[in-house]
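Here the complex is missing a single protein chain, while all its other protein chains stay put.
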Amino acid sequence: MDITYTILIPLIPLAVFLLLGIFSQKIKPAISGLIGVAGLSTSTALSFYTAYQYFFVVGKVDGVYQTIVQKITWMNFSDTLHIDMGILIDPISIMMLIVVSIVSLMVHIYSRGYMKGDDGFTRFFSFLSLFSFSMFGLVLATNLFQIYIFWELVGVSSYLLIGYYYTKPSAVSAGKKAFIVTRFADLGFLVGILIIGYYTGSYDFETLNNPEGSAILNWASTSFMGLSVITWALILIFIGGAGKSAMFPLHIWLPDAMEGPTPVSALIHAATMVVAGVYLVARLFPMYYFIEDGFALNIVAYVGGFSSLFAAIIAITQTDIKRVLAFSTMSQIGYMMMALGVSGYDGHEGIGYMASMFHLFTHAMFKALLFLAAGSVIHAVHSNYLKDMGGLRKYLPITNITFLIAALAISGVFPLSGFWSKDEILVAAFEHNKLLYVVGVFVAGLTAFYMFRIYFGIFWGKDKKYEHTPHESPMSMTFPLIVLALITVIGGFIPFSELVTADKAGFQAHLNLPLAAVATVVGLTGIALSYIFYKKENNLAAKFSNSFGIFYKWTCHKFYIDEVYLFVTKKIIFNLIAAPIAWFDKKYVDGTMEGIGNKTVVISKKIKGMQSGKVQDYAFSFIAGVVILAMVFIYLWTN
Amino acid sequence: MIAGISIYEILTVTSILFFIGIYGFITRKNLISILMSVELILNASVVNFVIINKYLYPDILQGVFFSIFIIAVAAAETALAIAIIINLYRQISSVEVKDTEIMKY
Partner (left out) sequence: MEKIIFYILAFIIIIFAIASVSSKKMLRSVIYLLFVLIGIAGIYFLIDYNFLAAIQLTVYAGGVIVLLIFSVMLVHHIELELELATVSKRILVGLTSLLGLVIFLTTIYTHEFNVVENTITTTTEDIGLGLLSYDVGGFILPFEVISILLLASMIGAIIIAKGTKLTNKKNDTV
């Protein structure tokens, strides 16, 4: 199948970015919004067309979906080691194309309403297109270096968009924080890439992921401190992925990234960029599974499980609705990582992989919907905080319904899409790792609880008197909400296991009734508890939280992780490492340079005297020179 | 030629005179003293010419003629130098070398 037309999918947003970026002063905001939406609609249409072609027209060959690659060699290091640029089409990249293009299109349409009247409207749309280009490039990457390049581009776009309100100091520092934390994680990523390149001789995904290829078969050839070097490389690459996906302890940037406009949070920090880490592990899944009996994969699972629990506990106590959603995202991505971590490879064993990808798809849809709906609420009441909201169901009907649908989906209520994907994850966990299964069930309950806490807090709860009557958002903002809600409702019925699996062969998935029942009961319990606490205004919640005492305080402050980081960087790294180095640099390096300059001046002062203008000095030099030359030539120079 | 004196001794004397003149030229701080040192140098070279002529080539007189010319030129040069020094003295009221160092850095 010829896939060269798929190069247009990233290139059209790139062209839109350049156009809007260069001519930002001359294009009227309305036109730039339409250009952005038009560009992305084309990319979306092309993505759907590619998916249709790949899954239904070409379909399986020999029972397996083929990986189609088209690339050109960009930099040649040796015969086997070279960096290419190209396009790789396989089930997960098609799925990511669909996810990114749908969510990005919805966010573009939404932003036309949300950002209306803002001064940097065109700039916003150009950055959105830049991000779309980077994300498309990331999912279509054929080798580790290409994915790294687009990884960094995605990071840059995120920084630009978080710091969009650049006059706000908190936004600027949030952008910096995001960029620095992810950059720091990417150091691990780069080292991992280099180790893999050195020891296996290739960066290419096809070569590396081949179960019969030399990269996987010869994994034990070199080892370092008890583990194979390839395992170390995979762990380092996972660190890079953990930074981008906000896994513990590199999660600190995600709550602060909520300083950006809400469409940005919906696009980048819910649906697309933060799942790049999951996508990376999924892309290298054969390596993670086969090398050292899945040692690195175990680490992925536990980090994911712990992060999801950690985030869910913190999300219960937050008062800013966007921060609740941010921690919810971290928790759900933890689910995805956990599912990948407990997955097998062949057929039904690979249910974890399939569940993770399925959850990625459904979560992108309903989390984007949650963020956009939250943006609609924030747009109506001009505040992010729960205490400023209440009883909004009368004023924002469409937002109410769509938010409710998304909240039910994330809590895993039948028959919405979240139920199906979360169920598959719990099945995978149950079959491979009982501890992580228990954690997953507990987190499911917590998820339902905190999600309905904010639902009731916004739309029910106390009847608040508003100064400006909140009004429903314009059509440009409610249209994406409706579309995403529809996808959330019907998305569960997509036969995902036939399409996206680890060995690309597809299998029949069945509903595991006992486990589904357990999950549903837990979810409904969470909803019921939050109904009791939050539907009507009362102080049950306050009394309950006080009984937890100091633990509640720790949770409110996100377990003080930010303070720990600040302490380490300011007190330890700055004072003990950076300050001595700066002192050394100032004293010795600068000192040497200045010393050379000083010496030159001193020597020149001494030499200056030779041009004194005194004839007698010149005569002396003359005589002395003649004497010396005479000595040399007559007496000392022997042929 | 002088009976009993070899050429070496006379040449030694003139060399010493020459280098005394050089020493004086470089060391002295008064313009007129420098002029006198130049006279010493010139005289030493004149004696050299004459002695070589007398000892090595007694039948020709080139050395003597040359010496006559050198003496004439030296005298003329001294006169001119004195004129310049007088003129300088009128300008800066000093004949010290250190007051004539306008070119110095």
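For reference, chains read A and B in written order, and residue numbers begin at 1 within each chain.
Here, a contact is a pair of C-beta atoms (placed from the backbone, for glycine too) under 8 Å apart; a residue touches a chain by one contact, two chains touch by 3 or more.
All of these numbers come straight from a predicted model, not from anything done at the bench.
Within the complete assembly, residues 620, 623-624, 626-627, 630-631, 634-635 of chain A touch the chain that is not shown. Contacts to the hidden chain, counted on chain B, fall at residues 1-13, 15-24, 26-30, 32-33, 35-37, 39-40, 43, 46-47, 50-51, 54-61, 64-65, 67-69, 71-80, 82-87, 89-90, 95.
One rule holds in what follows: only the chains that are shown with their structure count from here on.
Residue ranges of chain B in contact with chain A, taken from their complex: 22, 25-27, 34, 97, 101-105.
For chain A in complex with chain B, the touching residues are 608-609, 611-616, 619-620, 623.
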